[in-house]
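Missing here is one protein chain; the remaining ones are kept as they sit in the complex.
Let's look at subunit A:
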Amino acid sequence: MGGKFLFDGQPVPFEEGQTILQAARAAGHYIPHLCWHPDFPPHGSCKLCIVKVGGRHVSSCALPARDGMEVESNTPEINGERRALLQMLFVEGNHFCPSCEKSGNCQLQALAYELDMSSARFAHFYPDRPVDASHPDVLLDFNRCIFCELCVRASRDVDHKGVFALTGRGIRKHLVVNAESGRLADTDFAVGDRAADICPVGVILHKRVGFALPIGERKYDEASISTVAMEKGE
């Protein structure tokens, strides 16, 4: 049974089984997200899509909509919390946008612009994360991983290969490749895999392409991430 809820004061209809995020998007309301992807079940890990319902923080990608809910999303308080999450992601890894080939196509960068993040705020961790260039067609630059597990899910659930996994806990969590050597070249990963094109940041990169498309003419250079998400459904 569907119904309606209030999203930042505006009525939003929903169908039974839709999450807050899905119903809001269908009604033209953008909610920031990183680990959520329209083709995959909710993951609820990045917390960028948090909204307030009845005074409680919830992941809008995971919580089913209910009739009569009052949802707060685009408020200074919630956006401030989202910005803090982004800042933590930026300092946890090594995100050097000026020479990153994903610049302009990167959702982390685009969200930082969307949410007016103007500084890193916290001290950088500068983790030591060597790249894996062993595969002939794809480079893994772990410096930029945000642990969204989209590659893990795509490789496991779509490609049926299980090439990637997260390991370690808390601050020591990191992305690994499922091979005894730990090298991508020693898996059956292929450049045509869904996992090769799913990364929202600059970890999984097709080799030797780099800056073939000029910066300034890329997806989020031309329109904000909210516009791209709502107009193209990405």
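Everything below uses one rule, namely that contacts are C-beta pairs under 8 Å (C-beta built on N, C-alpha and C of every residue); 3 or more make two chains touch, one makes a residue touch a chain; residues count from 1.
As a working rule, contacts and distances are computed from a predicted model.
Novice: Per UniProt, what's the omitted chain called: "Cytochrome bo(3) ubiquinol oxidase subunit 3", "Actinorhodin polyketide synthase", "NAD(P)-dependent nickel-iron dehydrogenase catalytic subunit" or "ABC transporter substrate-binding protein"?
Specialist: Options "Cytochrome bo(3) ubiquinol oxidase subunit 3", "Actinorhodin polyketide synthase", "NAD(P)-dependent nickel-iron dehydrogenase catalytic subunit" or "ABC transporter substrate-binding protein" considered; the missing chain's recorded name is "NAD(P)-dependent nickel-iron dehydrogenase catalytic subunit".
Novice: Would you indicate which residue among A:66, A:124, A:173 or A:207 is in contact with the undisplayed chain?
Specialist: The one listed residue touching the chain not shown is A:207.
Novice: So which of A:9, A:68 or A:98 would be touching the chain we can't see?
Specialist: Answering carefully, the residue with contact to the hidden chain is A:98.
Novice: Out of A:115, A:139, A:201 or A:225, point to the residue that touches the absent chain in the complete complex.
Specialist: A:139
Novice: By the contact criterion defined above, which parts of subunit A meet the unshown chain? Give residue numbers in ascending order.
Specialist: 98-99, 101, 130-131, 133-134, 139, 205, 207-216
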